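Just passing along the structure, written as C-alpha cells.
Note that this complex is displayed minus one protein chain, with the remaining chains in position.
The chains carry the letters A, B, C and D, assigned in the order they are written, with residues numbered from 1 in each.
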Amino acid sequence: MSDIIVRVVTRLMIPYLQLYGLYIILYGHNSPGGGFAGGTVIASSLILYVLAFGIDDEDLRLSPSVARIIESCGALAYVGIGLGGILLGANFLSNKAAGFPLGIPGRVFSGGTIVLLTVSIGLKVASTMITLFTNIAEKEGEDES
Amino acid sequence: MMRVALEVVTLVVIGVLLLMVAQEMPSFGDPTNPVHNEVSRYYIENTEEEAGVQNVVAAIITDYRGFDTLGELTVLLTAIAGLLAVLRS
Amino acid sequence: MITAHIMPLTILLPLVGAYLILLVGSKHRSFARNFGLLTTGITFAMVCYITYLVSNQGKMAYYLGGWAPPLGIELRADPITAFLLLTFAGVSFFVLLFAYDILPGEINGKVITRYYALYLVLLGSLLGIVLSNDFFNIYVFLEISSIAAAALVAVNGDKLAMEASIKYLVMSTLGSGTVLMGIAGLYMVTGYLSLDFLAGALPQAYASHPLTVLMTLGMLTVGIAVKAALFPLHVWLPDAHGSAPTSSSAILSGLVVKVYIAVLLKLLYRVFPLDFLAALPLQGSLLVMATLGIFIGSIMAIRQRDIKKMLAYSTVAQIGYVFLGIGLFSEKAMLGAVYHVFSHAVMKSMLFLSAGLLIKYSGKRTIADLSGLGRVYPIPMIAFSVGALSMVGVPPLAGFMSKWYLGLGALEANQLLFLLVLLLSSLLNGFYYMPIVIGGFFKKETVEIRQEKIPLGAQISLLVLIAATFFFGLFSNIPISFLTPTVQGIFSAFGGGI
Amino acid sequence: MDNLFYAMIFIIFLTGFWIMLRQSNLIKKIIGMNIMESAIFLFLVAMGYVKEGSAPIATEANPGLAYVNPLPSALVLTGIVVSVSVTAFALGLTVRLYKHYGTMDVDEITRMRSEEL
Partner (left out) sequence: MTLVHFLLLLFLVVCAFFVGRTKDLISATIVFSAYSLTMALLWQQLASPDVAITEAAIGAGVTTLLLFAAISRTRRME
C-alpha cells in the first residue's frame, strides 16, 4: 500500500471522480444517473483514497459521527420534503400538486422537489457506502459512535 | 450421490418448466405487449409537464413512486444499523 | 389534517423515530429507551384511531404524492387491515414495554440504541406491508422486515444466534427473490402493480398467457411460504426464534411470521379470483402442508428440552392452523385464520416473554428446571399458564375462539376430517404445555432461584396480555362482528364461496 | 425464438438459486444471491424493452421510435440498492461468524455446533 504510483494517480483521479459523481447527482433528472449512482461514485472515490493511503489510518477516514449524522439527516430530509407536501395542503411526497415550482425542464434546478430529493439520496448513499465498506474492512470495530 | 442426482433432476424439471413458460410469455421487445399499457405511456407523455424533468425514470423514482425510494433509504439505514449492531456486539 | 394523512403518518412515525435514535447516537441509551417506547405508544394510539375511522367509514384510501393507483402507490385500510394493524402495533408496544428494564441485562449495552432503531424500523415495515396496496412497495417493505428481523436475532453477539441469523437471512432472501420473480411475472402479463388493477386485468391475462400466470402464482406462494415458515420450508425458524433475545423472539414469532400471511391473504383474496384458485391444486397442497405442519411441529415441540426451542416449534404448528384457515376457502375459516393471527400473536408473545423472565431468574433454559418457579414468581408463571391454556384451546380464552371458528369453517366447507385434526392437535398441544404448567406450580424447585423484583414495565405488559387473552376470548363477538362484513364481501363477490 | 432471452435469464436465475442453496461457503452463497437478484432485475428490464426503442429521456429521443417502458427501470434501481444492503449485512455476519468459528462453511459450522451441544 506504499506504492508511490498508486498514491499519485489516486491523488490525480479523486477530484475528477468526485466531480463526476456530483454531475451524476445534479444532472440525474435530465440525463441518465441519479442519487444512487452519483452517491456511489463519490463514495468509491473516498474509498479509493482510504485504500491508497492506508486503511488503518483513523485520520483519513470519514469520522463515524459525521457519517452517522449525514445518513440520518439524508433520510430525515427526504421525509421532511415529503411532509412539506402535507404542509402545503397536498398529499405526502407531492410535488406539483403541492405547488412546488417546476421550473424549465432541462435546467439543473427543475422538477420542484425532485432535485432536492435526489441530493438527499446522494448524500445518504455516499456516506452509507463508505460506512459499510470501512466497517467490513477494518480490523476491529471498537470505536463508539 | 443420491442427493446430488435428486437435486439435478429437480433443477432440470424446474428448468424445463420455466423454459416452457418462457415460450409462452409475451414476446421479447414487442411494443404491443401488455406491459406497454396506458400507465407507461402516461409516464412518458406527461413527465415533462407534470414533474418538470426530462428523465422519466428519475421522475418515477422520486415523484410518482417516491414512497418506494423512502423504503429504500430505510433499507440502507437498516443495513448499517444491523451491521454495526452485529460487528460491535 | 391528521385525519386525512393518518395512514402515511402511521408508517412514517416509527421510521422517523428510528432515524432520530440513530442520529442521536449510541451514547444516549436512556433517550433511545424512552423515545422508542414513546414512539411505539403513539403509533399504537394512531392505529387505534385508524381502526375507529375504519369502523365509521368502512374503507380508507390514500394516494401517495397525489397520484391515483395505476400511476402511484396507494395505501388502503379495511376492517381486516385495521384489525391486523391493531394486533401488530399493540403487541409490539407491550413487548417494548416489557423490554424496557429487561433488555439492558440481556444484550451488550453498546448496541441498545441500534436495537431500538431496528425494532422501530421493523414495526414501520410491518405496518407498511399491511397498509400498502402496491405490490412492489410490499416487496420493499418485505426486504426491510427481513433485514431488520435477521439483525434482531443476531444482535446478541452470541454465536448460535449469529448462525441462526445468517440461515434466516439466506432463506428469507431466497423467499423474497422468488416473490419478486412472481411480482415481475404478474407485471409482465398485466402491466399493473396496484392490487386492484392487477385483479381487474388478470382474467384477460390468464386467457392469453395461462402458464405464466400459474408460474407467478406458484412462485409467490412458495416465496411467501418460505418466509412464513409453512411446514417443509420451516427449517430456519426454530433456530432463529429459539436463540434470539427475549423481546426479539416475542416479536418475531408473534408478528413477523404473520405479516407474510397478511401478504398471502391479500394475494389470494384480492388479486386471484376464488373460482380460479379453486380449480387449481393449490387448495389441496395448502391443506396437506398445513396439516403436516401442525402435527410435525407439535411432535417436534414435544421432543424439545429447551423451552424457547419448544415455543419456536409450537409456532410452526400454529402457522399450520392459519394456513389451514386460509386453505379451506370458507367464510368462517377465513375469520378463524384472521382471528388466529391475532390470538396467536398475543399468546405467543406472552409465552416468550414469560419464558424469558423464567429463564432469567432460574438461569436454566431446560423445561425440567422450571419446576416450582410459579410459587416464587407468580405473575410470569400465570402468564405462561394462561398462554399455554389458550394454545391448547380451553374455552374462555382467545385461542379457543379462533379454533372454534376454524372448526366452524371446516364444517362449512364440508371437510370434517379437519375437525379431527383440530381436536388431535389440541391434545398434542396439551402434551407439551401442561407438564410445564403443572410442574411450575406444584413440583419442587430443582435449581436455586434468584430472588429478584420483577420490573414494573414487565409486570404491566404481562398483565395486559393476560387480560387481552381473557377479553378477546369472552367478547370475541366485538372483533368478529367488525370483521364479518368484509369477509362476507370477499366470498359473496365470487358467488358465495366454493 | 425471441423468447430465448427470457429462457436464458431463467437459466441464470436457477444457477444463482442453486449456488445460494447448495454451496456451503457463505461468501459463495452471497455471490449467488447477487446473481439471482440481478437475473430478476434483468428479467424486469427485458420485459420493458421495445425493439429499437430509445431510453426514456427526452433529450435522447429518436424521432419516429418508441421509448422503452420506464417503470421497470425505476423498480430495478430500487431493487439494486436493496440487494447491496442485504449483501453488506450478510457479509458483516459472515465476518463475525468466521471470527467465532474459524470457518465460513455452513455445514461445518452446523457440525461444530452439534458437537458443542
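Methods note: a contact is a pair of C-beta atoms (placed from the backbone, for glycine too) under 8 Å apart; a residue touches a chain by one contact, two chains touch by 3 or more.
Please read these numbers as outputs of a predicted model, since none were measured by experiment.
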**Request:** Taking the whole complex into account, name the chains on display that the unshown chain touches.
**Result:** A, B, D
**Asked** Considering the whole complex, which of D:58, D:88 or D:109 touches the chain not shown?
**Response** D:88
**Message:** Residue by residue, what part of subunit A touches the chain that was omitted?
**Reply:** 24, 32-34, 36-37, 40-41, 43-44, 47, 129, 132-133, 136-137, 139
**Prompt:** So which bits of subunit D touch the chain we can't see?
**Reply:** 1-2, 4-5, 8-9, 11-12, 15-16, 18-19, 23, 25, 27-28, 30-32, 34-35, 38, 41-42, 45-46, 48-50, 53-55, 57, 68, 72-73, 76-77, 80-81, 84, 87-88, 91, 94-95, 98, 104-105
**Message:** For review purposes, identify every residue of subunit B that touches the missing chain, sorted by number.
**Reply:** 28-29, 55, 57-58
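The working rule: only the chains that are shown with their structure count from here on.
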**Asked** Higher C-beta contact count, B-D or A-D?
**Response** B-D
**Prompt:** Hey, what residues on subunit D touch two or more of the other chains?
**Reply:** 13, 47, 57-59, 71-72, 75, 77-78, 81-82, 85-86, 88-89, 92-93, 95-96
**Message:** Where in subunit B do residues touch at least two different other chains?
**Reply:** 18, 21, 25-26, 33, 35-36, 39-40, 43, 48, 54-55, 57, 61, 63, 65-72, 74-80, 82-84, 86-88
**Asked** Along subunit D, where are the residues that touch subunit C in the complex?
**Response** 13, 17, 20-21, 26, 29, 33, 36-37, 40, 43-44, 47, 71-72, 75, 78-79, 82, 85-86, 89-90, 93-94, 96-97, 100-101, 106, 109-110, 113
**Prompt:** For the complex, which residues does subunit B have touching subunit D?
**Reply:** 7, 11, 14-15, 18-19, 21-23, 25-31, 33, 35-36, 39-40, 43-44, 47-48, 54-57, 60-61, 65, 68-69, 71-72, 75-76, 78-79, 82-83, 86-87
**Fill in**
As the complex stands, subunit C meets subunit D at residues 136, 140, 143, 146-147, 150-151, 154, 159-160, 162-163, 165-167, 169-170, 173-174, 177, 180-181, 184, 187-188, 193
